[in-house]
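Structure record follows, encoded as structure tokens.
Complex shown without one protein chain; remaining protein chains in place.
Showing subunit A:
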Amino acid sequence: MLASRVCARRFASRSFATVVETGGLKVAAIDSNQPTVSITFLAKAGPRYQPKPGVAHALKNFAYKSTEDRSALGTVRESELYGGVLSSTLSREHLALTAEFLRGDEEFFVDVLASVIASSKYTRHEFEELVLPTIESEVNALHADPATHALELAHALAFRSGLGASLFAAPHTPITAEDVAEFAKTAFSPANLAVLGTGISQSTLSSLVAAALERRTAEAVTPPTTTTSGYFGGESRLETHGTPQTIFIGFGAPGTPAPELAALAAYLDPNPAVKWSRGSSPMLQSPETSVQAVYLPYSDAALVGLLIQGPSVEGVRAASKAAVAALKGTAGVKAEELKAAVSKAKFRMASTADARAGVVEVLGSKVLSGSSETSLETSLSALDKVTASGFAKAATALVKSKSTFVALGDTQALPYADELGL
């Protein structure tokens, strides 16, 4: 009891500063006196919002190419002189352009990010010489990674359009640099942007962002739109060679993700808390088969499931049977198991928010959606309120819907959804 109160107080002191509107965009910062600073420009520019398939992926790879202020090479070399790292990350809903650097170089890196946002040129030759090869290699990497590939296919089945859009462009994508420029114009409009900083004070960040964007007046354009997510489900099988046999079994829930689902995913996770030890879960009978719980919350839907991977079809089949039993049996959870699951979910959420990328993940979407509460504490206390009856209700409702089933590998031998009783 005491421990949990101490915990809550510690997180309360780490909560985000209030979100401030600067020139139409939202700015939020948190300073925990770390030696490095990170600044992220977060835009609602994920594949969910893209007008054509693959444009969001192209825009992600077009970051830090030539702008009105400096060339692509200039951006890289100048950042290297400051010792900073520039990165762009794409999730289904958001595109994050992040700069990480030492304290004191804030002005330069805010200027780099602002110029990428406001004055990238999106030239045709850069698209063909620099962006397309990166897209191609990322698509190749996806095809060599059955876990990510299975989740891509699962999203397409579960949500169809919107959240179902792939994070990756097609291998020979027909999109052009003009398509990307057009999408960037709408996606990087101030109303669609949030700036998140760590290791920097709110007021400093606000004034730097305002100064950097003042010189580059962006015209107000309507941000890209999307439809509300619905959950559909289905089955997909893909023959692959040389990669582990992979099965994803999951269920989706439309609407704002309930804390019960986070607890459910933590409850389903069969992996023991101690590294290298063997779990006693029936899912982990075969020593070389791995099972991971997947919980992917979005602004208006969530996907919960189990990802099973292993070298042998038999091991994967046995683990899948146990996984289906586990998914169907969640309603009968014992009180102490639920308590453990809630603690696990809370720890995961808090430890994600501890890492830099986690700040963007956990709190960025809240800032962008205009939510006033941006502290971790509210999310954690929502998990505390999960009751056994609420959990059982959420679990029954979840498994009542049609399952999302993806099989990758030897499709002749891997089980079908109905063989597993889904």
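The working rule: a residue touches a chain if its C-beta (ideal position, glycine included) is under 8 Å from a C-beta of that chain, and two chains touch if they have at least 3 such contacts; residues count from 1.
In this section, contacts and distances are computed from a predicted model.
Entry comment: the absent subunit's protein name, as recorded by UniProt, is "Cytochrome b-c1 complex subunit 7", drawn from "Cenp-O kinetochore centromere component", "Cytochrome b-c1 complex subunit 7", "DNA replication complex GINS protein PSF1" or "Trafficking protein particle complex subunit".
Interface note: of A:R103, A:R124 or A:R278, the residue touching the hidden chain in the full complex is A:R124. Among A:Q34, A:S71 or A:T227, the one in contact with the hidden chain is A:S71.
Touching the omitted chain from subunit A are residues 71, 73-74, 77, 81, 124-125, 128.
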